[in-house]
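As you look at this complex, bear in mind that one protein chain is not there, while each of the others sits in place.
As written, the chain order gives the labels A, B and C, with residue 1 at the start of each chain.
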Amino acid sequence: MIIVLSPNAPADSAERLLGRIKDAGLQPLHMPGTERVVLGALGDERILAELALDSDPDVESVKPILAPYKLVSRELHPHDTVVDVGGVPVGGSALAVIAGPCAVETQDQLFASAKAAQDSGATILRAGAYKPRTSPYGFSGHGPAGLTILREVADDLGMPVVTEVMDTADIDAVADHADALQIGARNMQNFALLRAVGAAGRPVLLKRGPAAKIEEWLLAAEYLMAAGNDQVILCERGIRTFETATRNTLDLNAVPYVKSKTHLPIVVDPSHGTGIRDLVPPMALAGVACGADGLMVEVHCNPPKALSDGAQSLFPAQFAELMRTLRPVAAAVGRTL
Amino acid sequence: MIIVLSPNAPADSAERLLGRIKDAGLQPLHMPGTERVVLGALGDERILAELALDSDPDVESVKPILAPYKLVSRELHPHDTVVDVGGVPVGGSALAVIAGPCAVETQDQLFASAKAAQDSGATILRAGAYKPRTSPYGFSGHGPAGLTILREVADDLGMPVVTEVMDTADIDAVADHADALQIGARNMQNFALLRAVGAAGRPVLLKRGPAAKIEEWLLAAEYLMAAGNDQVILCERGIRTFETATRNTLDLNAVPYVKSKTHLPIVVDPSHGTGIRDLVPPMALAGVACGADGLMVEVHCNPPKALSDGAQSLFPAQFAELMRTLRPVAAAVGRTL
Amino acid sequence: MIIVLSPNAPADSAERLLGRIKDAGLQPLHMPGTERVVLGALGDERILAELALDSDPDVESVKPILAPYKLVSRELHPHDTVVDVGGVPVGGSALAVIAGPCAVETQDQLFASAKAAQDSGATILRAGAYKPRTSPYGFSGHGPAGLTILREVADDLGMPVVTEVMDTADIDAVADHADALQIGARNMQNFALLRAVGAAGRPVLLKRGPAAKIEEWLLAAEYLMAAGNDQVILCERGIRTFETATRNTLDLNAVPYVKSKTHLPIVVDPSHGTGIRDLVPPMALAGVACGADGLMVEVHCNPPKALSDGAQSLFPAQFAELMRTLRPVAAAVGRTL
Partner (left out) sequence: MIIVLSPNAPADSAERLLGRIKDAGLQPLHMPGTERVVLGALGDERILAELALDSDPDVESVKPILAPYKLVSRELHPHDTVVDVGGVPVGGSALAVIAGPCAVETQDQLFASAKAAQDSGATILRAGAYKPRTSPYGFSGHGPAGLTILREVADDLGMPVVTEVMDTADIDAVADHADALQIGARNMQNFALLRAVGAAGRPVLLKRGPAAKIEEWLLAAEYLMAAGNDQVILCERGIRTFETATRNTLDLNAVPYVKSKTHLPIVVDPSHGTGIRDLVPPMALAGVACGADGLMVEVHCNPPKALSDGAQSLFPAQFAELMRTLRPVAAAVGRTL
């Protein structure tokens, strides 16, 4: 429920109403607004109705939040959220460029890959210490040792870092080493993980599941926000369709659609979205052209030797060229790089 | 690698060869066979090659396991596995009928639903204490209290019980109360959960993810088996397609296909597979007709009052009628009920 | 609009009302009913409203047809339609078994294949003289010469025949040689073809398009019926999904769903629905178990030599075995074979 106070409501009316909402067992929300005081209340619709807030003398209007997601919705929070990842803003006019190898393999491999990415303009480092793999016999990351390397390289280069967490049992360790936690596509509806990561006090990058409708994705973000975390970045990384020429079908429709429904920032991952190195640069340009707040790109110092995702990882020179061609496109849509 | 010993190999050759395999850092497997002694070896292909087992005098032939899944494959294990769920076999000639409500709501609701199911022929009880819900505001189960009710009702009726576990942190509690653990569709590629459940010492029912290819599903089962669990039941519950008339598209093609590829039993869940109560009985018959080893059906004592999945839950009388019509179909394909 | 007359309406009231409907520029329908006289009216909803049929003294009630398809809907026509294909009923208690090779290759090949199918119980012959092929360089059928062979073999064996027509220009030729015309999956929304075939005066077998929602499929059938043809058979042959282990995903959910929505008969094609020979028999059983009115199966006298669809064509002995195992399943669901 969104509650707009009357222009001449007394100064303490917001606090009074939030108290009434809380006393009824509902979740009260204070929503920053420039012109009017706007409050929110989440919970059982029948209790909300019994409160009869619309007949309170200080209330001008009450309207329901129509979307199934509430905290995530632009109805409740009209202004864009800017997420701070270790000092780098994601969501404002400057594009966020998250780059790095699929996995932490060795200190040298990570440093070389990260340095190359940073030299070309990447502002946030990505690399996995815990890797979800379809087969139990695939390389699944170095775990804690990978986290240590990741932090060291990030600190050496002065880059904040985002990395995936796959198990509630690992959240503390990952949060100790990373500036933002990633929920992978296959865990988008791992609700236990969402609740626990939401409570971990770190920004979260939430990848869209390969079979997730946009509404389900925003409800997964709602899990994070409902657990107290308002620093959520969405990441479109392709959906599963009948097309087999590409690894996934990058659903760029989702970018402007999501931006119309939520205040959260969205970045595009053309690496997983295509699975083919040569398609990454054009799809990165396309993602920015349709309004993404940033990119997440796999760059490896030596892709043919990569332990995972080599086929979709850019060579450093390709990434440098991508950044060069991206600049005028970003400018054309009013973004800086 | 599958290693077939010579007919005249000495009695201790199996042990000797398994020792060589183990010493090389590979996983040795002793595979029961009626005519020949057959061994298996899993691990790095190059090390396997170096062992040169095919030149061992006691070895008749060595062939690779072509499927990406190994322990799950019929190549390695030609005979059907029968899983024992608290004394009820799943996978033999008798069909397993797993039934019960979506969720544990109250002791009375569960008892009434389970009793009705059992009276009509259900042999294993299902009900969720932990419910994955798309929205954080949906009913997500009673957790530990639900487990207690579940065990009590199951014991009262003398039924074994299967129930979902969603978080590695809950595995012990669920394993203490249930005869088999369910991995839900949305967690099919929650690899941390798969590894931990695989090590929990309980039979596992592994639902197919809504966007999982059959090969990925069998690889998820491989995670369970690689963690030491050979008591795995597969459950086809519908995939996500463009069709919106039904909740999911029940992929019955998967039943005979899976049975040709793996020795593990497979059951069909027509409740989630259709999402529409009236479609459950015909699709249950179809599932059995094409070779499923059992069914998993939602039955609720009062579906219109169900806290979740009411639209796809059968009324007790519908379930009774389903069991009645199922009997001749089962007989027609050589199964008992 | 469905118009139910009062029990005591005069005998000529139906005629009078149909006249009013026709004069208003709408399509009048006389619907056979055992207890009440029921009329239908199709056309512009506003004109229907202006007619105010519900205030006519002989009318008991007027209700809209909610489905977007009208003539196809069970709302308008509650009783099952039985289509007559050259003397063989499709839609009654006896299962229709349509079998034969993918394509007419030679007189010998067709005769051998058809004879084998008939000997095992097939009642209608299928084979294509015009073959839709993904590549322009594939074998696309013998055209008119194929039609001649098809008719000769069918007459020799005393079987009616169904064959595909792909072009409005060929309808007359095909209708001269076949007992029923098939609209192929890729032409399901070839609306020019639907209109012309609907007017051709032959029963039609309408395959579901690989990406067609059930509602779109029923609307394609509505095209046929709106063109004056009430002899329409639906054929589920699999939809396109992300799964690549099988050629298509046979959507058997569609069988009971379609039967609840329409009076038209539905048959299942497990050959295209799976694309894999060994999956055809179990899926044929499943199709019958969930309520299909018949089967359409590819049988070839020598599948490895087939010019098209060899991998999914049954050997004659496999088809014979399928018919043998089908009999008790059919009996179990109250159908005869």
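Quick notes
In this section, a residue touches a chain if its C-beta (ideal position, glycine included) is under 8 Å from a C-beta of that chain, and two chains touch if they have at least 3 such contacts.
All values reported here derive from a predicted model rather than from experimental measurement.
Only one of the listed residues, A:A178, A:L234 or A:L252, touches the absent chain: A:L252. Within the complete assembly, A:A289 is the residue of A:I65, A:A94, A:A112 or A:A289 that touches the hidden chain. When you scan C:S6, C:T148, C:Q189 or C:T325 for touch with the missing chain, the hit is C:Q189.
Residues 42, 68-70, 132-137, 140, 166-170, 186-187, 189-193, 195, 209-211, 216, 219, 222-223, 226-227, 240 of chain C touch the missing chain (whole complex, contact as defined above). By the touch criterion stated above, the residues of chain A touching the omitted chain are 211, 213-215, 239, 241-246, 249-257, 260, 273-274, 276, 278-279, 282-283, 285-291, 325, 328-329, 331-333. The chain not displayed touches chain B at residues 240-242, 244.
Note that only the chains that are shown with their structure count from here on.
When every chain is represented by the mean of its C-alpha atoms, the one lying closest to the mean of all protein C-alpha atoms is B. Between the Cα centres of chain A and chain B there is a gap of 34 Å.
Distance between chain A and chain C, defined via averaged C-alpha coordinates, is recorded as 49 Å. Counting partner chains per residue, chain C shows two or more touched chains at residues 241-242, 244.
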